[in-house]
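All protein chains of the complex are present and in place, except for one that has been dropped.
A, B and C label the chains in the order they appear, each numbered from 1.
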Amino acid sequence: MNFASDNVYGVHPAIMQAMADANSGTQSSYGSDEFTARAERQLCDIFEREVDVYLVLTGTAANSLCLSAMVPPYGGVVCHSEAHIMVDECGAPELFTGGAKLIGIPDPAGKLTTVSITRVLDGFIRGEHDPKPKAVSITQATELGTVYNLDEIRAIADLAHGRGLRLHMDGARFTNALVSLGCTPAEMTWKAGVDALSFGCTKNGAMMLEAVIFFGRSLSEDFIHRRMRSAQLLSKGRYLGAQMNAYLDNDLWLDNARHANAIAAYLAGKLEMTGKVSLPLPAQANEVFPIMPRGLYEHLQAAGAVFHEWPGEGPGTEGLIEGNMFVRFVCSYMTTKDQCDALVAEVEKWNGRA
Amino acid sequence: MNFASDNVYGVHPAIMQAMADANSGTQSSYGSDEFTARAERQLCDIFEREVDVYLVLTGTAANSLCLSAMVPPYGGVVCHSEAHIMVDECGAPELFTGGAKLIGIPDPAGKLTTVSITRVLDGFIRGEHDPKPKAVSITQATELGTVYNLDEIRAIADLAHGRGLRLHMDGARFTNALVSLGCTPAEMTWKAGVDALSFGCTKNGAMMLEAVIFFGRSLSEDFIHRRMRSAQLLSKGRYLGAQMNAYLDNDLWLDNARHANAIAAYLAGKLEMTGKVSLPLPAQANEVFPIMPRGLYEHLQAAGAVFHEWPGEGPGTEGLIEGNMFVRFVCSYMTTKDQCDALVAEVEKWNGRA
Amino acid sequence: MNFASDNVYGVHPAIMQAMADANSGTQSSYGSDEFTARAERQLCDIFEREVDVYLVLTGTAANSLCLSAMVPPYGGVVCHSEAHIMVDECGAPELFTGGAKLIGIPDPAGKLTTVSITRVLDGFIRGEHDPKPKAVSITQATELGTVYNLDEIRAIADLAHGRGLRLHMDGARFTNALVSLGCTPAEMTWKAGVDALSFGCTKNGAMMLEAVIFFGRSLSEDFIHRRMRSAQLLSKGRYLGAQMNAYLDNDLWLDNARHANAIAAYLAGKLEMTGKVSLPLPAQANEVFPIMPRGLYEHLQAAGAVFHEWPGEGPGTEGLIEGNMFVRFVCSYMTTKDQCDALVAEVEKWNGRA
Partner (left out) sequence: MNFASDNVYGVHPAIMQAMADANSGTQSSYGSDEFTARAERQLCDIFEREVDVYLVLTGTAANSLCLSAMVPPYGGVVCHSEAHIMVDECGAPELFTGGAKLIGIPDPAGKLTTVSITRVLDGFIRGEHDPKPKAVSITQATELGTVYNLDEIRAIADLAHGRGLRLHMDGARFTNALVSLGCTPAEMTWKAGVDALSFGCTKNGAMMLEAVIFFGRSLSEDFIHRRMRSAQLLSKGRYLGAQMNAYLDNDLWLDNARHANAIAAYLAGKLEMTGKVSLPLPAQANEVFPIMPRGLYEHLQAAGAVFHEWPGEGPGTEGLIEGNMFVRFVCSYMTTKDQCDALVAEVEKWNGRA
């Protein structure tokens, strides 16, 4: 019953096998290997155009490197106030960009809107005393398990571009959002106006694999130097390439995400039916965020369920009734219905009240 | 006949197996897994004391993170003018330290000496107009395949400490130097005065695994934040821990290095006997640096040998006779005598002259 | 009728004269001159202890340099969400600290409190994924013309120190606050627990003069290097020293601030009596922040009054009635009653309504 995060689970066997298969013979180092070359072609195919692909090792690196190519050191990045880049990366975006300012916008559904972005941008009236906003960053799926639809992305992109800003997408759970929308990767990114993407694979079954993807060359100029100086260029690059090969082969990435999303929806439904928790947000990807009594939380923890209180806010959580908690359950590509059933059984078993 | 680098070879099967074995079940993420915990204990055992260990993903990260904990942004790092931190990391040390200055000292044998360090430090007479030297960084084994002996390390450490500087060791080829000297890890590091170590495993058979090791707590204060903000904290940390477990188990690390060193010595001897190349430096670790005629270089490349011209200097290379080249052959834990014999046979076959 | 800022006025004649008087003969450069030496002694006298003093050229430099000595690059600085370091320095604190995170706390009176600071610090539960809060910065007088009393400062200092944080005071309007409280410089700083101070002189009659002052040596270690590398060490340092000499001689600094505060109080009283504006905050220093109808604002601007809408929030400004504005009037050491009377006369003349 481990719902703590997608990253407490291991690597998909097909990916592990591909890494083992890549282990024979010599390969040019630093990303000049044949596996990486194939990964780059695969991603061009998937995105239906030439894309500039740079494999890196962590999601924080992917985000921070994307932003470093998008904003100058005196720039600003508009993002959600609970975005991963804002609250989970210990200032990595500031380091990689040379000190750019993150401008957080609170929103209970975890989303930016053209209204909230416009309000923030209109507040930059101090000229050179202000940093200069140069990018908007959205997280897809959001930190709260919701998903921007294509119209929302397009509207934000249009607003950003109209004001001279670029649009970054933190796709740590890109595929979960993709299968949730049922659209193509192209539709969810460059066709909707996204300029740069952190394409996350680790949470969805890879070992340590993220890709920085630029749609258009201007952002990727000299990017190999940026990756190198941030210590994200792997000498034995074949093991990143091989992961990506297997991740994309045979729709593994899509299948993994579909499974995780389906399980999350199943869990959300079951939890709601118990009547003991409330779900202020729809489970559109692979995460479920219930509000539950502290007594139930403690009961579940004692029963061995692993999950965490969520430190951010959601709809209706600001004035949480005394004794209630806002918590997060994450379903991975390996999470099973049995695990959900076991959890729900424990919820049912609890006799306390909200 | 691939002698381009240690990193063109794959991962040792025992390490690959350990990663596969670590793949079942859930593990706490971000380095709180049981494999990483075991790796930390192993390293304490090997170094015969409590050490603070931080697993990271690349050698550049290990070096740059070590330095970031050792020198302030206005500080200086004394190193060899051809050190990896100076010429191969695209400014990563500058990024991670916030702009500290690397002060390169040329030396044909690839080594710093107390004499050359003293001369450089004595040149810092401009007070606040100068950066403030705060660390010395030595590479063990050196970039030129030579090895500092224990007295040399101790002398440099004493000089550094006497002047208020710390001593960093870039141990990208730590184990090759260790087995070359036949001493203990403790003797080659903290007992000789080393304050922080980049403990490299990737070149010696791991997939992507380096460790930052601090001897003494003062340098490691808050270091978890430094690692995180430089995007070197792996979410599925078990795969770093498992690599280290297998790397250290059953003396695999030592055996790998002994093999690589022995092969390099074998190759050096065979090459010298051909009379067609000269070896200005002893092959004390796993690298051989001959001076050879360009015609021979081209013959070997055409014959399929993979190796590179070395852009730095060595003894006698400054005034290279017209048409001669300074080249590098790297032997890895997988390089075989047969490969060396094939190479030497091609050297013999060449009829040109220097 | 220029109330735009304290810095639209010139330099006090006594300070200008001192600069001219310092112009003869040679002086050692880079702050080793006799004027600077005297300034340092003066400041030790005024603060009733040894203090480490570093003269710099702008308030942004003073703040950013203070913070760079107080927090590491992975650190966090708790401040008001409208603090000068947060919204007026274009990321200078981020540049000078190497990327530390500013954590803004909104408060309608412009002040931090132990309650609001505690709430924010308690939210740092993500361990290494969070920056590590290392300093609190308060502005005295505040951005909204209010003043922390000694108990408030002491309480914040105790809280900060108890949690391992340092306390910085942005004293751009230090003297205005000082004479408002009627206490000694020592009481308002180190005796209340302040660790580092940006001692502002420019707004109060100097030309370009701010001092970084550390109470205790640990923060000032190597600070001369920090000042130099941020390009704040003046070669002809005598002209900073001479400014400070004259600023502190004959109580000029205190007289200037007393005048500015008195004029602000006078203006506030007069404005309030018109019944056409409201004053949500007391004018405790040299600034007055009325809420006024847009019609009145436009009338005054047309009449030649120079002042600005305030982009931040104050008490009661969040839900400003349609058509009202929150504006700022700054009184300087040169502002006269006549100017205030002229302004008030224009307010009286206006026939519109709120």
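Following the convention adopted for this analysis, contacts are C-beta pairs under 8 Å (C-beta built on N, C-alpha and C of every residue); 3 or more make two chains touch, one makes a residue touch a chain.
As the structure is a computational prediction, the values presented were derived from the model and not from experiment.
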- Query: Given the contact definition stated above, which residue among C:Ser28, C:Thr184, C:Ser278 or C:Gln301 touches the chain not shown here?
  - Reply: C:Ser28
- Taking the entire complex into account, which one of C:Tyr74, C:Phe199, C:Phe214 or C:Tyr239 touches the absent chain? C:Tyr239
- Query: Which of these, A:Arg227, A:Arg258, A:His299 or A:Arg328, touches the one chain of the complex that we don't see?
  - Reply: A:Arg227
- Item | Selected from C:Ala39, C:Cys90, C:Leu197 or C:Ala268 as touching the chain missing from the view | C:Cys90
- Sole residue of C:Gln42, C:Thr58, C:Ser81 or C:Thr114 that reaches the chain not shown, by the stated touch rule: C:Thr58
- With respect to the chain omitted from the figure, which of C:Met19, C:Ala39 or C:Ala257 is a touching residue? C:Met19
- For subunit A, residues touching the missing partner are 30, 72-74, 98-99, 127-129, 131-132, 222, 224-229, 233
- Item | Those residues of subunit B which, in the complete complex, touch the missing chain | 73-74, 87-91, 94-95, 98-101, 123, 125-126, 128-131, 311
- Task: Name, in rising order, the residues on subunit C that touch the hidden chain in the full complex.
- Result: 2, 4-5, 7-11, 13, 16, 19-20, 22-29, 56-61, 64, 89-92, 94-96, 202-203, 207-208, 225, 228-236, 238-239, 306
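Keep in mind that, in the parts below, only the chains that are shown with their structure count from here on.
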- Item | Interface residue overlap between copies subunit A and subunit B, same or different (over half shared) | same
- By number of C-beta pairs in contact, which chain pair leads? A-B
- Task: Name the chain whose C-alpha centroid is most distant from the C-alpha centroid of subunit B.
- Result: C
- Averaged-CA centre spacing for the pair subunit C and subunit A, given as whole angstrom: 41
- Using the average of all C-alpha atoms in each chain as its centre, how far is it in Å between subunit B and subunit C? 50
- Task: Quick one: report the Å distance separating subunit A from subunit B, using the average Cα coordinate of each chain.
- Result: 35
- Note on the structure: Among subunit B residues, those touching two or more other chains are 225, 228-229, 233
